[in-house]
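Here the complex is missing a single protein chain, while all its other protein chains stay put.
Up next is chain A:
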Amino acid sequence: MILISRFRSIPVTYRVPAIVALLMVVISAVISEHVLDRLSRTQEGFLNGLAETYLDGLSSAVIPSVLRGDVWEVFDALDRSKSSYAALSPIETVVTGSDGRILAATDPTRMATFSQLPDSYLSRYGPGVVTIDESALTGFAKRDLIYQGQPVGTIHATFDVSRLFAERREILFTLLVTNGLLAVLFSLGGFLIVRQMIAPMRVLENHMRSAAHGAAEPISPGEIPAGDSEVAGLFRGYNTLVHAERERANFAMQLAEEEKLSSLGRLASGMAHEINNPLGGLFNALDTLKTHGETPGVRDTSISLIERGLAGIRDVVEAALATYRPERSQRLLTAEDFDDVRLLLKPELRRRRQRLDWDMAWNGAGEIPIKGGPVRQAVLNLLLNASTVTPEGGVVSLKAGSRDDRLRIEIGDQGPGMSPDIAAILTHEDPGPAVRAGRGLGLWMVRRVVDDLGGSANITAKQNGGTAITLEIPFGGETAKANAA
């Protein structure tokens, strides 16, 4: 299993040629085995035929001489047969009489005439016509000489079969070299073909890698192969996907902008109301000053009124600036950020006659190592949502506190509860499907802030109705995330 998984990890460019080579090795092994087996049988048949012919010829030549015990004639026949049967390569032939003594041998110095035939000659034969001793590269055959049904002697022949083995070796070598070359050629061919085949896949792979890093670029028309309809279809499909993704992203950005403008509009109208409220008082104070400005008591009171009114207006304007000017979002989170949110929310709450339960468990430290701007944005969005879903005259709550190494913020409402689709935007690993549906863009912005800061969101239903959204944001989360990336 490990071997297979390792093999699968090899690139397909090398895997296919390796499989081709392996197949060639297996095929060549099978073919070689068959060829050699066939050759072996053919050689055996050929050798048997030759040996039979040799023994037949020799038998008819020597039987009369063996009958007479004519040593010379037997030897002469053996001597002449040497040149007649060169194809068989006889090494030694011995003719014995009926008493088992040697009448003549091709080499009388080795096998003396009239001596007893060694026992080893009698025991060396197998069941076939020719018995082969592979170690000595020799073949043995014998023929009993029968005359009128009576055995009169025996021919014992030894052949040199080294040529047969040499032929086998030569053929095996040829097979190995040929099949080896074919395997290499096929592997090389396979490598080149596969590389050519997967070249378009590499183009696609590179584009997808780029896309994974956020730069999804369509494949240029020049790179789409004209002849390969399958690959061309794939590339065009990919391009369609990239275009669709781009359109979706543009659409999402557009919607986000609209949402932003929408909430900005609500805030602006709130702010205008907030500014307008003291304006009446301020003009009254100005009229009072004009009319009774000489009266010290009245004048001081009026100036004090004007001052407080302008201070209120200044606070609202500053809160708006802090939230919507990006350069200010880089500073760290402080308690004032929450105060600004509260200030910005006030007009909306007032409009809907809602109450805000404000519970800040600040640890006393001036700053928390979390970017202030995004947190303000997220908290403001969530509170505005909470205000929207909470009935008029209801209660919206915010609980914020830092503990150990993280900031915990809980926003509560008295709404009817959040649908799972919408909740998924905040809590699901992939908020994509819900966002693509074009809903909950405010929540999506919150999700992006939470993800950027390395935090998490949790949604729970409150016991007495309504929903609580909890954000947990670690200190220095964005830095950690950047480092991890």
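The definition used in the following text is that a residue touches a chain if its C-beta (ideal position, glycine included) is under 8 Å from a C-beta of that chain, and two chains touch if they have at least 3 such contacts; residues count from 1.
The working rule: contacts and distances are computed from a predicted model.
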{"item": "Among \"Aspartyl/glutamyl-tRNA(Asn/Gln) amidotransferase subunit C\", \"Allophanate hydrolase\", \"Phosphonate ABC transporter substrate-binding protein\" or \"Fumarate reductase iron-sulfur subunit\", the UniProt name of the subunit that does not appear here", "value": "\"Phosphonate ABC transporter substrate-binding protein\""}
{"item": "Which of A:Thr113, A:Asn239, A:Asn284 or A:Ser456 contacts the chain that the document leaves out", "value": "A:Thr113"}
{"item": "From A:Asp79, A:Glu170 or A:Asp228, residue that would touch the chain that is not displayed", "value": "A:Asp79"}
{"item": "Omitted-chain contact residue, chosen from A:Val16, A:Leu47, A:Val71 or A:Ile469", "value": "A:Val71"}
{"item": "Residues of chain A in contact with the chain not shown", "value": "70-72, 75-76, 79, 104, 107-109, 112-114"}
